[in-house]
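A single protein chain has been omitted from the complex, and every remaining protein chain is retained in its original position.
By written order: A, B and C. Residues from 1 in each chain.
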Amino acid sequence: MADKQPSRRNAPALALHVPEPPFRPGDTPDFSSIKVPPAGSAPRPDTAVAARETHPLATDLVRVLDEDAKAVGPWDPKLDADTLRKILKDMVTVRVFDDRMYRAQRQGKTSFYMKCTGEEAIATSAAAALDFEDIHFPTYRQQGILVSRGYPLVKMMCQIYSNPGDHMKGRQLPIMYSDKKHGFFTISGNLGTQYPQAVGWAMASAIKGDSRIAMGWVGDGATAEGDFHSAMTFAAVYNAPVILATVNNQWAISSFSGIAGGERATFAQRGIGYGIATLRVDGNDALAVYAAVRWAAERARSNKGPTMIEFFTYRAEGHSTSDDPTGYRAAGEAQSWPLGDPIERLKAHLIGIGEWDEERHSEITKNADAEVRAAQKEAEKLGILPEQGKSDIGSVFEDVYADMPWHIAEQRDQALEEQR
Amino acid sequence: MADKQPSRRNAPALALHVPEPPFRPGDTPDFSSIKVPPAGSAPRPDTAVAARETHPLATDLVRVLDEDAKAVGPWDPKLDADTLRKILKDMVTVRVFDDRMYRAQRQGKTSFYMKCTGEEAIATSAAAALDFEDIHFPTYRQQGILVSRGYPLVKMMCQIYSNPGDHMKGRQLPIMYSDKKHGFFTISGNLGTQYPQAVGWAMASAIKGDSRIAMGWVGDGATAEGDFHSAMTFAAVYNAPVILATVNNQWAISSFSGIAGGERATFAQRGIGYGIATLRVDGNDALAVYAAVRWAAERARSNKGPTMIEFFTYRAEGHSTSDDPTGYRAAGEAQSWPLGDPIERLKAHLIGIGEWDEERHSEITKNADAEVRAAQKEAEKLGILPEQGKSDIGSVFEDVYADMPWHIAEQRDQALEEQR
Amino acid sequence: MPVMNMIQAINDAHKVMMRRDPDIVVYGEDVGFFGGVFRATEGLQKEFGKQRCFDAPISEGGIVGTAVGMAAYGLKPVIEIQFADYIYPGYDQIVSEVAKMRYRTAGEWSMPMVIRSPYGGGIFGGQTHSQSPESLFTHIAGLKVVVPSTPYDAKGLLIAAIEDPDPVIFFEPKRIYNGPFDGHHDRPVTPWARHKASEVPEGHYTVPLGKAEIVREGEEVTILAYGTMVHVALAAVEDNKIDAEVIDLRTLVPLDIETIEKSVQKTGRCLIAQEAPRTSGFASELATLVQERCFYNLEAPVGRVTGWDTPYPHAYEWTYFPGPKRMKTALQKVMAD
Partner (left out) sequence: MPVMNMIQAINDAHKVMMRRDPDIVVYGEDVGFFGGVFRATEGLQKEFGKQRCFDAPISEGGIVGTAVGMAAYGLKPVIEIQFADYIYPGYDQIVSEVAKMRYRTAGEWSMPMVIRSPYGGGIFGGQTHSQSPESLFTHIAGLKVVVPSTPYDAKGLLIAAIEDPDPVIFFEPKRIYNGPFDGHHDRPVTPWARHKASEVPEGHYTVPLGKAEIVREGEEVTILAYGTMVHVALAAVEDNKIDAEVIDLRTLVPLDIETIEKSVQKTGRCLIAQEAPRTSGFASELATLVQERCFYNLEAPVGRVTGWDTPYPHAYEWTYFPGPKRMKTALQKVMAD
């Protein structure tokens, strides 16, 4: 039992503050209190600048696309139209892919799926801004990196179905992709673990005098893990050539960002504490994302050290197929989100500069749809999840070690016997 | 083998930065590059101020005692002479105690000892600034708290000797004190663990509407542990009534503070990242320590939340009796340390205000010496370490659980049998 | 009597105890407003307020670390780790602090708290939503380890755990939250309502820690099991018409050695079932104890039915899961020897 404490002086009673999101089911969301600085207003320091000079940007917001979808200000990456169209197409593909695979899960074709709806600009544009040889240590909403880097959709689906086309032999939960050739480190179910790993890879690159850099990814909720701290500490200490991205989509399953500390500071501000260069970026603005990652990459490549980037965005759908957000947040939040939809914004920009039109847009959407359907057909030829887990029992016992020790071989034989 | 990477563009080769302390054995230390702001120059915001208003103080240095040992500026806590003399006496006692116990270890009377030489002001003054009912979650260089709170020296020594006077039954390494009545939480050998524990205690106090607060302690090196991050995160999220102190004594065994990130930011700056109020304080200035802790305590008690304090100081001796610092740092660093000796500075201040003199000072030193010797004699009556471990074999099996389960009872019987 | 599934029983245990003891505080990831991803804490925040039931940052180390501080203050934290697979970031605080606190201070500070966590596989959760790490806790002196197998036991054991003066690791086999899954994954799931242990008394009662239950009496062989494996064992025994004595351990530490010894002395044979990987699993400790204490009664080596020494493979869940066939083979072996 808690000790009874004699009442002391006239000290007021303490009270625990438990953060509460502004809206709950039944409320009408109104995000007008969120400060959205005008596009183009954030200054762009030189990439070689001292880390502390970037720190005012931790509470600012790097934005390029203004209300009229014009690219403005010093962060405009001045990309050619082909690059912009590629990013747009990637985003559309990701959204279509997400919808199909979400449905596939609902149809019982697999056990689990996670969308990144509303956050498509972040991964696709970041991928475009890095070199193909650079590596990503992603978390589970960066499917856009694979799409951007040209990883076959059918391979993604085979992973989701755990079918024979999955080079990981069906061992990982759906969407836990991995591909070395595409610089996409294996996703872990354990939040945050990839963050110090990205730093370690970058340290290795520096140790070997290489020029490749790494980018680590984490969600707003997962920043609370100890691994976040070790990543930031090691990155700062060794001046590692790494970009540490935090995707602040406002929610971590049912907990809003305030439960991760978002009421008291921006996530970008964490970087200040370590003396790391820091940017806070409109995550629904593909141009801002590109410019920020490019800036950080230039900095890292010239041995000027790590950059921490907060991408400010909104998780427009449920956490995963296991989640129903209507139980904890107000309907219509995604629609009221002040930073808009990343696909619509880039589309409007391209149209505005005369490089795009509605027709071509419905065409790429249709094409994406066709491409995704075709991939799905092909993937499903190799099977869906409920059909798996029978064809190669022996495979379960491989790859625990490079060589199978006797005890695992015995267990394999027992399992094979069992299936007879 | 690391992949051979085709040389890419004209990107310069990366290189790993490994921090190196300014001086190594053989060098002549010169700390003139350390920026020491004049005493009295740091502003003192209201204790109810928004956290961000304190953030400039994270790179400043709260100092009260100036070069002439005069108390100056807004942080002068204006303590009465009795309080000052009490802090001085406590510091002297701690230093004498450290010397005796260090020698006791060298004489083979115990297995281990750790001094806090040069850091005495921090624990003694912090203890004086809090209420007796407040609790400390210390690490291993805060023996000054126990001394300040009047914990019997003989009990400390019995713990060090693991003798029957040790209420922890000889189970803990020397100097791992614990005393609930004196608000001194049991020291852990595992660095950093106490930091989130302090936050949890403070959260509990807030949950119960209590008015007591907690103070957690950690070293500069240990700030790198994940526990540091969880403490800061939970403190920020729940606005816990806690003071989180980092004692930056420049060294962590043989690693200088740069290996913990000290090259890139002050440790106080960490607080900014979490939106926690932050102070950086001259740890060798007893008045500044007192004022800072008092400020943070007032803030916490009025439900304004946590404060992070960096105490800037220097570890004047080896890490522990197992360590010889001449192997990794320059001789004379402690002597060249720009913030001086905390005892000398407070002594000079008291003399300066006419409340002290050399005579009285040698008297308290002599008294402390006598007191420590007397305590040692008394403690040694109960035995030194090499004589322990025989008298109560059965005690080894107690307190694993509240009630002894059968398997431990069986093991106890076996052990008793063994000793026959 | 109310009929409950395991989640409802666990939820009810919280409510009963929070009403009785104002010092109980419940927190963990998503446990507050939403009531937890498995809904074990549903309604608690509403009834007891945000100060007694709240969401925590995603930091298992921080959750356990702050619970240590709360227990030191005098509260009784009942915390949830969302999946046992995610308990490792909190492992240092559990092993180095929670478990050792009473001992290292000779009782000056104790750590009454319950660390609840859904555990085990069988739900296609892949490598990181399926693990059974109990032996990583049974090795740690100072912890009690509990694994319930029915709604009745879940409520009674959880209440006992909350009332216990020592820290309890409370692993909830998530595969049986909704029904007593017996390993026949190809058959429809039986809901708890059809099992008599779904009758859960209202209000306060306890199932004492450290007491096993003989869930089936038998003469030919003793089966030691806990959690989901109890139901798999029972089904295998019925399927194969073996007169086995099935013991549900319920508490792994401290173990009810008496019940085990008596049974093995009677049957002369023993099989142990665990879902966890084989090597250094808790079954090894059980087998060792049985052969140490009942050696001269044993007519055959003590057998083990276990998960494999591999991570939990998503698609090959039913190759991994120790189901009726593995149980049958092992039973046949221990009976034949």
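The rule we apply is simple: contacts are C-beta pairs under 8 Å (C-beta built on N, C-alpha and C of every residue); 3 or more make two chains touch, one makes a residue touch a chain.
None of the values given here were measured: they were computed from a predicted structure.
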item: Touching the absent chain when the full complex is considered, from A:Arg103, A:Lys366 or A:His407; value: A:His407
item: Among A:Ser188, A:Thr266 or A:Thr321, the residue in touch with the chain that has been omitted; value: A:Ser188
item: Options B:Arg52, B:Lys70, B:Lys86 or B:Arg171, residue touching the unrepresented chain; value: B:Arg171
item: Residue ranges of chain A at the interface with the undisplayed chain; value: 137, 167-169, 171-172, 176, 178-180, 185-186, 188-190, 193, 195-208, 214, 226-227, 229-231, 233-234, 237, 398-402, 405-408
item: Touch list for chain C against the chain that is not drawn; value: 61, 85, 88-89, 91-92, 95-96, 99-100, 103-104, 127-128, 135-136, 138-142, 253, 276-277, 279-285, 287-288, 291-293, 295, 298, 300-304, 308-311, 337
item: Residues in chain B touching the chain absent from view; value: 1-3, 15-16, 18, 20, 24, 111-112, 162-163, 169-174, 176, 188-192, 221-222, 224-227, 252-255, 259-261, 322-323, 327-328, 385, 388-389, 393, 395-397, 400, 407-408, 411, 414-415, 417-419
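In this section, only the chains that are shown with their structure count from here on.
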item: Greatest separation from chain A - chain, by CA centre; value: B
item: Contacts with two or more other chains, residues of chain C listed in rising order; value: 51, 56-57, 59, 61-62, 73-75, 89
item: Chain B, residues touching no fewer than two other chains; value: 203-208, 226-227, 229-230, 233, 237
